[in-house]
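Taken from a larger complex, these chains appear in their original positions, while the remainder are omitted.
Chains: A and B, in written order; residue numbering restarts at 1 for each.
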Amino acid sequence: MMSPEGYASARTMPAVIKGERAPGLTLVEKPIPSPAPDELLIKVRATSICGTDLHIYNWDSWAQGAIKPPVTLGHEFCGDVVEVGKDVKSFRNGDYVAAESHIYCGQCFQCRTGNRHICENEVIIGLARDGAFADYVTLPERCAWKTDRALPPHIATLQEPLGNSVHATLAGDVSRKKVVVFGCGPTGLFAVAIARLCGAAMVIAIDVNPFRLELARKMGAQHTLNAKQTNVVEAVMDLTQGRGGEVVLEMSGSPQAIQDGLRLLSRGGDFRFFGVPSDRVTLDIARDVIFKGAHIRGVVGRRIFETWFDTKALLEAGLDLNPLVTHRLPLRDFTRAFDLFKEGNCGKIVLYPQKVEE
Amino acid sequence: MMSPEGYASARTMPAVIKGERAPGLTLVEKPIPSPAPDELLIKVRATSICGTDLHIYNWDSWAQGAIKPPVTLGHEFCGDVVEVGKDVKSFRNGDYVAAESHIYCGQCFQCRTGNRHICENEVIIGLARDGAFADYVTLPERCAWKTDRALPPHIATLQEPLGNSVHATLAGDVSRKKVVVFGCGPTGLFAVAIARLCGAAMVIAIDVNPFRLELARKMGAQHTLNAKQTNVVEAVMDLTQGRGGEVVLEMSGSPQAIQDGLRLLSRGGDFRFFGVPSDRVTLDIARDVIFKGAHIRGVVGRRIFETWFDTKALLEAGLDLNPLVTHRLPLRDFTRAFDLFKEGNCGKIVLYPQKVEE
């Protein structure tokens, strides 16, 4: 069958892969994949870089345990369906889609009880199977998310990481609350904007990078604190009349942030762990958890598909992600993109396998 | 003891009372009350008219059962503390306060389990004891709410009715939801603004009065429907792609609105009864409640004091009530105020016992 876009005659495509058990990534030419019976083949319109990708790029200890090269990176993306497997029922060629990157099994206890995001058998795109740093990517139908063409590719690709923040930020009430966000990478910046949009009484954002703190202000934080220069526990206590943060969103993974965050959490406060610490962390459970009557949640991934519908609703309600997209580059400039990312003076970096779109 | 404001020498004060078992209200001169040991004496700065006051004014069947004349009306107000009873611990002369109008007993099962708003022995100011349509009013300390002087009197008096809407609107999630508000009196108008501030994906407001629908737009409703001119069930279905309203706030008390609201509620939707119907209502429980898996709550009063803190937080988060205060009059013009209210082309009407303040 000849596809309308003629991709099949182009038998190979460029792809950015982790080719060896060593730092760095490689641009290679590899065959265009074929979708399984329950899969879609998607021509990638835009893809974006996540902190996880940097871990893999740097080949740190986590990456060494988690990744088996060769694998094509990239789990945030959007694109056009160009081929559908024979058992696919809900999608067809020409659909514009984004992807739930955590491929759930659908059969385990968690999947059968409304918790697909903690599926016991999940496979993550761009880690355990080929991802979207390429012209084409395959995706099981059940993980595809039909997207309105009104969302341009550089926003549509952000639905996946935005979903993380939606899940974490709205895992409990934020309206009327004084909210503290640790970490102003994209996930924290999304959280700032979501908390403001949903009626937080105050949003305080904390990071060590002035560029990112400035982005946090643009996304709506009323107060920003540079943890290198300020005692953040004291500063948050001052800003909250000694009560502390009613909701603390930990988006940095820093052990110091975790300790400070629990310290400044108010009595009866609500703490959400999202940023993944690379090591074990020592906590004062008595003082910071028990005697406060704290609520703590670990948040991972997106509720499938509750969070996707929520994300859609927030975008419709006016959530503006544009200030956060600081760079748009061709995929082939991935080395420059990762350099920018490592340096830290950036928000979200969007990559275009085909051409950079407006 | 001589008060700093010399009120004690003024032994009487003007008060607007329900004096007889008949329609209308009367302006009389009556003694300034003395606070009990656990009470405050408050010099009223501003007071506002509630739908309940109109029922009493009109002396309808509900009022005939609920009110025993003579009683001074007025349960929405703010003012300055000018005398404190000897057992009062947390307030002193000069404090600027508003009032929880439902005086809870503190001893019953509901009061002892976090549900003072449904106290088994509640006494309501302006109904069962003298209210604030007067120069002075007494109030048990436990029902006083210290108010920031940054809130001008015409806003401070609205905290009580605003609290009703905060309670009803935030009794469950509104962020990300398509919200339908029936009734664009002040309670519905507050609800429109709260829902928008807290991230509703869409707010549809319904009334039969064009003036009030226009106010609803000013408060943030994206869509308004005139129930006299439109089939609201069909219109809401159209606006929601056939899914219906995910949250329906019934602030009108109209039987037709109740029936329409339950009809257009989405599957799994969340319906809140706040407007009090004057008669029994016939419902299609099977179709509109059971097969939809609907959630329904009856909402009364304010959670004491959770809702008051919430109200404060929303005002700090930027909730703007000014468009809704359409009239400010001297208390002595109460007849004109009630005429305006009956006519319906108004939002909230604020009355000033002393002088009309900016």
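Worth pointing out:
Rule of thumb we're sticking to: a residue touches a chain if its C-beta (ideal position, glycine included) is under 8 Å from a C-beta of that chain, and two chains touch if they have at least 3 such contacts.
Please read all numbers here as calculations on a predicted model, not as lab measurements.
Within the whole complex of this structure, the shared sequence is present as 4 copies, and 2 of these are drawn in position.
Quick note on the criterion: only the chains that are shown with their structure count from here on.
Only residues 170, 175-177, 197-202, 309-310, 313-314, 316-317 of chain B touch chain A when the two sit together in their complex.
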